[in-house]
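With one protein chain withheld, the remaining protein chains of the complex are depicted in position.
Order of writing sets the labels: A, B and C. Residues in every chain begin at 1.
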Amino acid sequence: MAKFGFLGLGIMGRAMATNLVRAGFEVVVWNRGADKCRPLAELGAQVAASPREVVAACPVTIAMLADPAAATEVVFGAAGVLEGLAPGKGYVDMSTVDDLTAQQLSAAVIDRGGRFLEAPVSGSKKPAEDATLVILAAGDEGLYRETQPAFEKMGKKTLYLGAVGQGARMKLVVNMVMGVMMAGFCEGLALAQQGGLDPQQLLEVLDAGAIANPMFRLKGPNMLKGDFAAHFPLKHMQKDLRLAVAVGDELAQSLPAAAAANETFKRARALGLGEADFSALLRAVLGEGKRC
Amino acid sequence: MAKFGFLGLGIMGRAMATNLVRAGFEVVVWNRGADKCRPLAELGAQVAASPREVVAACPVTIAMLADPAAATEVVFGAAGVLEGLAPGKGYVDMSTVDDLTAQQLSAAVIDRGGRFLEAPVSGSKKPAEDATLVILAAGDEGLYRETQPAFEKMGKKTLYLGAVGQGARMKLVVNMVMGVMMAGFCEGLALAQQGGLDPQQLLEVLDAGAIANPMFRLKGPNMLKGDFAAHFPLKHMQKDLRLAVAVGDELAQSLPAAAAANETFKRARALGLGEADFSALLRAVLGEGKRC
Amino acid sequence: MAKFGFLGLGIMGRAMATNLVRAGFEVVVWNRGADKCRPLAELGAQVAASPREVVAACPVTIAMLADPAAATEVVFGAAGVLEGLAPGKGYVDMSTVDDLTAQQLSAAVIDRGGRFLEAPVSGSKKPAEDATLVILAAGDEGLYRETQPAFEKMGKKTLYLGAVGQGARMKLVVNMVMGVMMAGFCEGLALAQQGGLDPQQLLEVLDAGAIANPMFRLKGPNMLKGDFAAHFPLKHMQKDLRLAVAVGDELAQSLPAAAAANETFKRARALGLGEADFSALLRAVLGEGKRC
Partner (left out) sequence: MAKFGFLGLGIMGRAMATNLVRAGFEVVVWNRGADKCRPLAELGAQVAASPREVVAACPVTIAMLADPAAATEVVFGAAGVLEGLAPGKGYVDMSTVDDLTAQQLSAAVIDRGGRFLEAPVSGSKKPAEDATLVILAAGDEGLYRETQPAFEKMGKKTLYLGAVGQGARMKLVVNMVMGVMMAGFCEGLALAQQGGLDPQQLLEVLDAGAIANPMFRLKGPNMLKGDFAAHFPLKHMQKDLRLAVAVGDELAQSLPAAAAANETFKRARALGLGEADFSALLRAVLGEGKRC
């Protein structure tokens, strides 16, 4: 079986690396806090002392880091990825980073003779554990094929989307559609509530028809209970809507429903809901003091 | 087994009545054009010469008519439903009618001592044939319970929603959510296309994630082919959005995403797409001369 | 000088009739509450006991009534306009009524051999007193010419717009533009305020440039003081936006800015601002608990 490096064992990374070890791959892991490596070691992973060591030891290294700052530090920092790179080595960044960061990481890796693939995912903790992530890969196509066996053990669907940047862009488009759907869902719940219908019955009708989907099914009941514990924070969804609308601006693509949804998400932020789940948009749609 | 009258054997009505006959109910049918009664007769249904005869012969009569005008004519016209009514008789209108028509039919039936239930459906030809309609009933609750055995053979889900008018209102809310989703979907496809992504891959990503739903799955591929043969005409979706926004107006419920979607659907109408499927909204979103 | 009947001596009507008397016309007035006729009588107007008497006594009668109900009652009621009509008589309704009411009044007057002109005005108490109303006339063109001398003493601008209904429609279009402007104005004030600019300085800048206008100049300072005493109630502006968007719907004319403004006005209504001046929209735009 192939050998993969894995950098970053947070909520997502730990689940993904675990799936790789269980699938029988030889896996070399590293995490900023070393204690998070222990459960992986117990499953059979090797533990390295730095990103450099991981990259030096493996033909392909996968990273799943918290944010652009962490993704950048791991590559450019002391004992980082660049120090371990040699011609032909592959580096696959599955973190969610902005376009500029992705381009900088790609350029630095390629500059050292390495190969780069961005591969952000759609899905959070549960799909990571269940290996049902959707993986949006873009960059070096040979590296994509080489990493495919690992992707198959982490996700249910992997797509190759072209040049570096297109993975992140695809994720943005998907989240934009999701944001508009959430806006429509909240407006429907609010209209039902104000119009004397039982929002619980609306959930049942929606779930029985052509627009039934896991998001409505999973979030709907919590929304009616007023439970907005964050799975995907509202401020992040609003940021993605803003970025998607900005891409539309660059391309002269008018996006009126996304722009309208974005303004309501902004209003939700102003109401102090930025850290809540993005389904807390319902509060902003209903208006002050109203509940479903 | 119970006995039901059934008025209207168009595309929907024929499938629904067939399911009732096949389920073993005694069914008395009528249709404006008598030839449409033959296939039902061959399956074992009795054929009556007028709505009056059907109503006179059955404790509960179900109607599935093309539009408010037909629904009104069948009740108020010569040899119509009112002439056959007697105290205690039940009349269940499953046609899609506006609120005013529903109130007029209800009042007329109750005035003659009858009982009235509106029961519009969510779903079109295929769900009617497969008995997977979603039935949104409102009005006389005793009549609802009495008709339940028949509803179970025509749909997969039946809800009782309260006073006459709430069935139609629920349908409006559902269609509003659907319209906003379609707007978000079209904007996503257009942004993908303009941004150098493969819209086909967007369909795959969407179908693998938390917002996967039958509408995107079934309509998406046709939309990319430019096939907009009408299942649900765009002008009807736009009308439902307009009516939903109007209900929001009445209730002081702000619906910015629905309003934005409505304006794009209006623009699609102005582009001559009113008779096409409502997924032809994609054309208006993409703009003149562009294709996915 | 010509002779005119005048029905309705409310805030607007009294000022308008006064201007006619002062201009030297022979004026016959009537008002539901007779005491309001006294000041006019003192200026030289004749007082009649009913609309019928006014119409019988004058070749052209002008009406300025509070609402569609009053406008209808005065025409159709006992001792009303219709009873006084004779072939060739002119009836000019300057009240603000809906399209349906205008059509009904017009048909009834014409049916009795009379001539009908609708002539709603743009402007409220102050312009009525100052004879600076804008008069939007539509209907019988000969009657329009005959009434022109009176219009000139009540307004600064009179336009003939075509068939009955076009006067009301023009007023709707104007109010729609005004509503969108108010939305843009409020968003600008809110953005200035949130962005550390002095909203008072924004008023100065706006008033010095290409978009300087009386509405910003007059309402701006009160808005910053939080004074929203109603000149034009917010709920009426929202109603006009709704009706304008509905006309756009009928004509397949997409109106995205008006629709967005309308949704914010609806939110303002939900916040309990319906009876306040329409400039209270600022409160809804700023959000709960914020002030300029």
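Going forward, a contact is a pair of C-beta atoms (placed from the backbone, for glycine too) under 8 Å apart; a residue touches a chain by one contact, two chains touch by 3 or more.
Remember, predicted model here, so these are calculated numbers, not experimental data.
J.: Given that one chain is not shown, which residue among C:Ala2, C:Ile110 or C:Leu159 touches it?
T.: Per the contact definition at the top, the residue touching the missing chain is C:Leu159.
J.: For the chain that's not shown, point to the residue among B:Gly44, B:Gly88 or B:Gly287 touching it.
T.: B:Gly287
J.: Which residue from C:Met1, C:Ala34, C:Ala86 or C:Met215 sits in contact with the chain not drawn here?
T.: C:Met215
J.: Decide which residue listed in A:Gly139, A:Gly209 or A:Pro256 touches the omitted chain of the complex.
T.: A:Pro256
J.: From the list C:Met12, C:Met170 or C:Met237, which touches the chain that is not on show?
T.: C:Met170
J.: So which bits of chain A touch the chain we can't see?
T.: 238, 242, 246, 248-249, 252-256, 259-260, 262-264, 266-267, 269-270, 274
J.: Can you list, in ascending order, the chain B residues touching the missing chain?
T.: That gives, for chain B, the contact residues 256, 260, 267, 270-271, 287-288.
J.: Taking the full complex into account, what residues of chain C touch the chain not shown?
T.: 122-123, 134, 136, 156-157, 159, 161-162, 166, 169-170, 173-174, 176-181, 183-185, 187-188, 190-192, 194-198, 201-202, 204-206, 208-215, 218, 244, 247-248, 251-261, 263-264, 285, 287
Definition applied: only the chains that are shown with their structure count from here on.
J.: Measuring between Cα centroids, what's the chain most distant from chain C?
T.: The chain farthest from chain C, judged by C-alpha centres, is A.
J.: Could you state the distance in Å from the CA-based centre of chain A to that of chain B?
T.: For chain A versus chain B, the centre distance works out to 38 Å.
J.: Distance from the CA centroid of chain B to that of chain C, rounded to the nearest Å?
T.: Centre separation, chain B to chain C: 42 Å.
J.: Could you grab the centroid distance between chain A and chain C? Build each centroid from C-alpha atoms only and quote it in angstrom.
T.: Their C-alpha centroids are separated by 56 Å.
J.: Would you please write down the residue numbers of chain B that are in contact with two or more other chains?
T.: 248, 252-256, 259-260, 263-264 - these are the residues of chain B that touch more than one other chain.
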